[in-house]
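Note that one protein chain is taken out, while the other chains of the complex remain in position.
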Amino acid sequence: MEKIEAKDVNFYYGDFQALKHISMSIPQNKVVAFIGPSGCGKSTFLRLFNRMNDLVPGARLDGEILIDSRNIYAPGIQVDELRKEVGMVFQRPNPFPKSIFENVAYGLKVNGVRDKEFIAHRVEEALKGAALWNEVKDKLNASAFALSGGQQQRLCIARAMAVSPSVLLMDEPASALDPISTAKIEELICEMRDQVTIVIVTHNMQQASRVSDKTAFFYMGEMVEYDDTKVIFTNPHKEATQNYITGRFG
Amino acid sequence: MNIPPYPAGHSARKRRSQTIAFIVFRVLSLLIVLVLFAILGFIIYKGAGVISWDFLTKAPEDGMTSGGIFPAIVGTLLLMLGSAIVAFPVGIMSGIYMNEYASRGWVVKFIRLMTNNLSGVPSIVFGLFGMALFVKYLGFGDSILAGSLTLGLLSLPLVIRTTEEALKDIPDGIREGSLALGATKLQTIWKVVLPMGMPRIITGLILSLGRVSGETAPILFTCAAYFFPQLPSSVFDQCMALPYHLYVISTSGTDIEAQQPIAYGTALVLIVIVLIINLAAGFLRKHFEKRLR
Partner (left out) sequence: MVKFVETELNELKREVDQMWSLVNSQMEQARDAVINLDKNVAQQIIVRERRVDAFELKIDSDVEDFIALFTPVAVDLRFVLAMLKINSDLERIGDYAHGIARFVNDTGAATFDAGLMEELRVKDMFSIVLDMLAELQEALRDEDPVKATSVLSKDDQLDQINKSSASILSRYAKENPDAIPFCLGFAGVFRKLERTGDHLTNIAEEIVFYIDAKVLKHTGLKDA
């Protein structure tokens, strides 16, 4: 089943066309990786799925993006409602200046959940889901800043998952982390794929090949190739893709 | 590879000029500290003698040649409080608006330019403006209200700017993190951005209070009383204030000889108040930052 569908998406920052005629569909409960050199538009494209680019002045989109067959750019779509459905984890861990508990509870609270018992239950579930519970269960009231970088990133994953999104966008989630923390994040991705559809932008080719079911290669605002990860990494059909993944990029 | 022709002895010369430059910097910095200590020492030396419980708690007596400065202390504290009530909400909200809401267009640039200009306006001009607007036009008369409003206007640019700077330093990633969870912009500002900016905003606020406490010119025409021994009973009363009191007794006193120690005592009290405020700013900042860590 298709979870996300992009139909002939063009995206502009002012006069600059950042994305050119991109159409793709992302199947439900799969992990899809976006790879490509810096500035190729992969992050821009990712941020269209939760309308994060709305904040950028001068940005303009044509084409359609459908999530669960609903155009998320149609008039009448509430952006904050959309973002409950489509969570996001960023490149740098960005915990709030609050306690560990409050960080995870934040998404529930801003969306109007008041039931304390439910919140506590959900926070525990989310922290367990992010493999962080055992490390923090005795210090839930400690500041999130006291955690290590890798723990902070897992906290951010727990925070995103606490509101039960059906899509999780990850924008280079491990690029600021050491190899062990990176491995933990990758493990989480594999475990979470039963619950959410994951779209991950990464500069680390091995990461893309390890965690994803499908891979899309972007270059200069175009989607050059999109196929099963196995095909992309053993026998890509486009020369540009092959040059990029083998490191022969002119 | 060719090694460039490094001149002999250049390295030693480089080091020597560095040493000399650092000595000059160090001496100059020490000089400034010395001057500061000289002023403080002088005032303590001259003024410490008159400080007593009565001096702090009694009104001036005998044509201000004896007695205390209690009404002036109270007046200064009231004016600080009043100006804070005026400036803080307006200043913080404008700061938030300019950093969080207004897109970075010409409107914001214009507002910023204007606030910067405002902070360059001499305080006596604020005094004149306050007299024209609050005292005369709005009919508040010479009063704590008019004084507070004038002082509030004076500290507004500083409050706006510190708020803006404090918020600007908060990484966008934090805001995005909150928005991505379905929070609205207002929720994001209220629950995440403001708490993070608080330590610096509060420091800025308190420093602006320190500045207000020492101002004379803006209250000259709007509030300050030459002599008003009883405590004010409403915001429409006049009041005494430490800096103005100091000015009065050292320029137009009835008995310069007898009043001189009182003037130094007043100066000492004023300096101590400012000092306490600055220390409090540092303490509060540390406290808030610790809560964030």
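For clarity, chains are labelled A and B in written order, and residue numbers in each chain start from 1.
The working rule: a residue touches a chain if its C-beta (ideal position, glycine included) is under 8 Å from a C-beta of that chain, and two chains touch if they have at least 3 such contacts.
For clarity, every value in this text was computed on a predicted model and none was experimentally measured.
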List the shown chains that the missing chain touches in the full complex.
-> A
Could I get the residues of chain A that touch the absent chain, sorted low to high?
-> 205-206, 209, 219, 224-225, 233-242, 245-249
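Here is the rule we use: only the chains that are shown with their structure count from here on.
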Between chain A and chain B, centroid-to-centroid distance (C-alpha), Å | 46
Residue set of chain A touching chain B in the complex reads 50, 52, 55, 57, 80-81, 83-84, 87-88, 90-92, 94-98, 106-107, 110-111, 143, 145-146, 156, 159-160, 163
Parts of chain B lying in touch with chain A, wherever the complex brings them together = 103-104, 171, 173-174, 176-184, 187, 191-192, 195-196, 291-293
